[in-house]
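All remarks here apply to the structure that follows.
Missing here: one protein chain of the complex. Every other protein chain is in place.
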Amino acid sequence: MAKHETPFLDQLESGPWPSFVSDLKQQAEVRAKNEAGVEFQIPVDCVEDLLGVVELSYKHGRTHWKHGGIVGVFGYGGGVIGRYCDQPKLFPGVEHFHTMRVAQPCGKYYTTDYLRSLTKLWDLRGSGITNMHGATGDIIFLGTTTPQLEEVFYELTHNLNQDLGGSGSNLRTPADCLGSSRCEYACYDSNALCHFLTNEYQDELHRPAFPYKFKFKFDACPNGCVASIARSDMSFIGTWKDDIKIDQDAVAKYIANDEAYPANAGAFRGSRDWGPFDINKEVINLCPTKCMWMEGDELKIDNSNCTRCMHCINTMPRALKIGDERGLSILVGAKAPILDGAQMGSLLVPFVEVNPDDDYAAITEIIESIWDWWMEEGKNRERLGELIMRQGFQKLLEVTGIEAQPQHVAYPRTNPYIFWKEDEVEGGWERDVVEYRKHHLR
Amino acid sequence: MAKHETPFLDQLESGPWPSFVSDLKQQAEVRAKNEAGVEFQIPVDCVEDLLGVVELSYKHGRTHWKHGGIVGVFGYGGGVIGRYCDQPKLFPGVEHFHTMRVAQPCGKYYTTDYLRSLTKLWDLRGSGITNMHGATGDIIFLGTTTPQLEEVFYELTHNLNQDLGGSGSNLRTPADCLGSSRCEYACYDSNALCHFLTNEYQDELHRPAFPYKFKFKFDACPNGCVASIARSDMSFIGTWKDDIKIDQDAVAKYIANDEAYPANAGAFRGSRDWGPFDINKEVINLCPTKCMWMEGDELKIDNSNCTRCMHCINTMPRALKIGDERGLSILVGAKAPILDGAQMGSLLVPFVEVNPDDDYAAITEIIESIWDWWMEEGKNRERLGELIMRQGFQKLLEVTGIEAQPQHVAYPRTNPYIFWKEDEVEGGWERDVVEYRKHHLR
Amino acid sequence: MAFISSGYNPDKPMENRITDIGPRKYDEFYPEVIKKNKGKWSHHEILEPGVLVHVAESGDEIYTVRVGGARLMSTTHINEICEIADKHCDGHLRFTTRNNIEFMVDSKDKVEPLKNDLKSRKFAGGSFKFPIGGTGAGVTNIVHTQGWIHCHTPATDASGTVKATMDELFADFQDQRLPAQLRVSMACCLNMCGAVHCSDIAILGYHRKPPMIDHEYLDKLCEIPLAVSACPTAAIKPAKVTLEDGTEVKSVDVKNERCMFCGNCYTMCPSLPLADTEGDGIVLMAGGKVSNRISDPKFSKVVVAFLPNEMPRWPSMTDAIHKMVNAYSNGANKYERLGDWADRIGWEKFFEVCELDFTHHLIDDFRQQAYMSWRQSTQFKF
Partner (left out) sequence: MAFISSGYNPDKPMENRITDIGPRKYDEFYPEVIKKNKGKWSHHEILEPGVLVHVAESGDEIYTVRVGGARLMSTTHINEICEIADKHCDGHLRFTTRNNIEFMVDSKDKVEPLKNDLKSRKFAGGSFKFPIGGTGAGVTNIVHTQGWIHCHTPATDASGTVKATMDELFADFQDQRLPAQLRVSMACCLNMCGAVHCSDIAILGYHRKPPMIDHEYLDKLCEIPLAVSACPTAAIKPAKVTLEDGTEVKSVDVKNERCMFCGNCYTMCPSLPLADTEGDGIVLMAGGKVSNRISDPKFSKVVVAFLPNEMPRWPSMTDAIHKMVNAYSNGANKYERLGDWADRIGWEKFFEVCELDFTHHLIDDFRQQAYMSWRQSTQFKF
């Protein structure tokens, strides 16, 4: 018997897609029954109240959560989002209902042992409701009271060897695609780099010293499976410098429509018949730079014109492989629309090696030069992308010591409004108007 | 014997391209000799002094013309650009050297009679130096003194039935491509429309009542031979609504490389051999919308997907002809970069008929609604394009009474920052915070 | 319920404190085959929707069964996931970047039992617990945000709109019939906690009424200069206001016509709430992508300016999404993402074939770059 009637939410139980309502109801019931004999540290009926408050929102068409208060764990400036219900009388179980962001393991692999240790902790000290995972990447523990924050943190650090993630004007929890752990397209080990930098910059992650949030994301190839180019202030995207490797026998198999060589590795195996694979139509003509052609039975690529878009490789993964001289490109400034409109990441470093042996020095150097600049010049709540827009891409090149290259632009400026500097102009800017007027009367 | 030595300019007499220096020197000589016995109303040696002052600029790398003064003819706010030399002692012949903008005939056809009447007048009352033509379109009389301005104007109007053109915060002299006078691509009679509107708006052209300059240009088809889309506040570009007319016999002749059917009407007849004409490579594959194909020997066009880019017609003008349901598109706001960056014209009216019988009422209505708005809202020195940018394209639609259509955009907005108006939102904007707080405690 | 101490001593917070240890190291959690073959994968194949095999250079194989689910997830549900992973996968599993779950086994014969087990599990309400799918040229899980479950600024719910949409698109989650992958994302306010600005289809919660001003409390709860400077359109000014009881308080004044309902002021000041039953609702965007495949990443475009919140299943919204997916499926070329298709046919045709209305709201008027989106060409289709 539910504590609150939920006629609206009940209608979200039908249909094939897993119902969050059904799950919440099952959780409410498990807590009510408490067969495991948990000594719940927050109200046992918090999930019932959560259902109740969401039902009320469905009735009103408005949220019933108040503006977050500043709560957290001692010494950290992030990792906790304070949250209070605006109808605490009706839903006392969720009067305080803070979330905790738990740093996820890179690549998001888990053992059941570890997951169970998390659920056990969260059943005891929280609502038992989570997000697997938050949009940034964290494991989200959704809903607990203020006194439990330090307890959860203590248990995480002492018993689970596990830290909190980021929030506030900090480095946010970095996130990655699974990379070389299970993907043949990976140009670098995204799990390793993501983990290294996460640890290297724990201080920046936990102690707010930035003008605003800052995000790292790691895609091990241009397919972009963690969408870094759209949602990280610094996006690390794998690429290569040398040639795509071609296995001509495998090319022949694709052309022959060999069963074991399905187009795009089987991504089109579905209810629709696209007809036999046609290398011209599906690969060569779709290459954005038109740098591929057949020479007899041989597939040729003019690699100097290839932009490594991945299309041909994706389409014929058994025949084409990424090059061997691998590294990553760094793009900067991506962000959501608040305040000045969304930005994609802009290419800052076309290619840098990924070298764990020197602790990725080439990469950390760039990161730190950017942070120095942003911390010096960034206004309150100004994302890196906005600072770059405000002070100019040139300034970014200056502070990172990177030379301008045509790779930096999609196209050169369409306006001639160049801000020359005094030392670039012969004779400097100081002039003598009296001398000038000798030649040019008023 | 030249009055001033011109070692720099002399070096611009060699080379094949017509030398303006040679022409100026010949003119200086003609004036000096004065075989026609002209009673020059301005200094006879003004062209010598012009050569002198330009030579000095070549030496200094700087202009020797002063900021223009306000001179003109009585009652007109434009048509004259005042100009004074900044070294009048050295070059007294050009101490005052104003230009007069003479409205050119649409299509820029001339009779020698008429041209000679102009040269005669200008020899008498000016430097005898012109620009044929100015960048806006006018005949430019380059260089005379203040007293001659009214005299020239009087003679123009009384003897040559000819008015001045525009300058200042006025409608500028409209200009057109030659259109249907000699071009098979013309979708409307640009000469006629340009002439009509020039006369219709003589008051706007001569008496400054605008926030800044305003330009009309008339391209009778999308080839854009008067570049209206780049340099006119309102650009009138011919187009059609129905189908491209195909002459299949002529198509066959192009395919057969018939001598009388050269690709692009012979535009590639030069020192380079591009090989035989290939309809697939040169037409069908280059169609931007890929709406053409061969069905056996027949060329087919899916006209509903054609964007009337002109490519196929330009390439095979004897086989393909513009449609019969003709009219024009109006684009607005084009301008050079000052102040806020260059703008191309933006499509406001996808299609409007060009009807001389009702004095182009559909067109003048749009023009006038735009002017009303711009004169009401435009800031000093704010071009139409900048006003549209400042107040939004929506506002432009509102003032012109045009409904929003997807044709208005290349792509819909990428940001969700929509400025809803109060009357569009159910219940309006006034709300009762006390009532709200009943449901949402602080 | 008795308080159970973790060992933490509030009086001595620094005692034994452990900080800055970061996340657990990824390789602790790798399945054996992954550990062994990392960096040495040869190729992969999608055997059927939701089922992948990756083949290593060593010849080793790993089979992955991907299942969808609500990422709002109870510990009960997680425990059930663990149970499955223990039974079939030696106690390993992973989550994808779009909140699907991947169960991996190291040989082909383990796949069918795993699939059958997953298919058999349903919630009491009738929905699947672990629907298999989400790969290849189909629809995968919707990346989304908090909504009415937890956030203070949403203009709609996240979990509910997502459930309604995924029910609508369920066949495409389990199929690979589309011209390319189609990513749907959801964010419940303009903060856009997700990549909805770059998704094939995006659902966005949106306010349409300027903030109410809770004058009586504003100065007590908010720092006025912060609220003023938060507004991107400078619609907010400091003001002195006289309350009904005659007391004069410091507060702010909002120039309603300048408001674009972004909610930034509310982020800085709780006395400026925007939420409203009629004012709030849904914006639909389309045509974004993030991969660099063939075309550059691109932003989503607003294609439906507003749909009201129709709880609990948002039928107008799912209907519009359905129309877009169908038109795309019928019209696009193989490998062509939704945005590339719309660009190719022209947005005027997009609205036609998707049967969506074009309204003036869809024309950009934000900041100077707006004009780059206007049509600066005579090339258009009637």
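Here the chain labels run A, B and C in written order, and each chain numbers its own residues starting at 1.
Basically, a residue touches a chain if its C-beta (ideal position, glycine included) is under 8 Å from a C-beta of that chain, and two chains touch if they have at least 3 such contacts.
Predicted model only: the values in this text are computed from it and were never measured.
Only one of B:49, B:189 or B:233 touches the chain withheld from this view, namely B:189. Among B:206, B:383 or B:431, only B:206 touches the chain left out of the display. Residue B:132 is the one among B:132, B:361 or B:375 that touches the chain missing from this view. Interface note: of B:88, B:323 or B:341, the residue touching the hidden chain in the full complex is B:341.
Although one chain is not displayed, its contacts with subunit C can still be listed: residues 292, 296-297, 367-369, 372, 376-379.
Residues of subunit A in touch with the missing chain: 222, 229, 237, 239, 241, 288-289, 304-309, 329, 331, 333, 340-341, 343-347, 350-351, 385, 388-389, 392-394, 397, 403-422, 424-427, 429, 431, 433, 436-437, 440, 442.
Note that only the chains that are shown with their structure count from here on.
Chain pair with the highest count of contacting C-beta pairs: A-C. The geometric centre of subunit B is 48 Å away from that of subunit C, both derived from CA atoms. Shown for subunit B are the residues in touch with two or more other chains, namely 341, 414-417, 440, 442.
Multi-chain contact residues of subunit C, defined as those touching 2 or more other chains: 190, 197, 262, 270, 275-276, 278, 299, 366.
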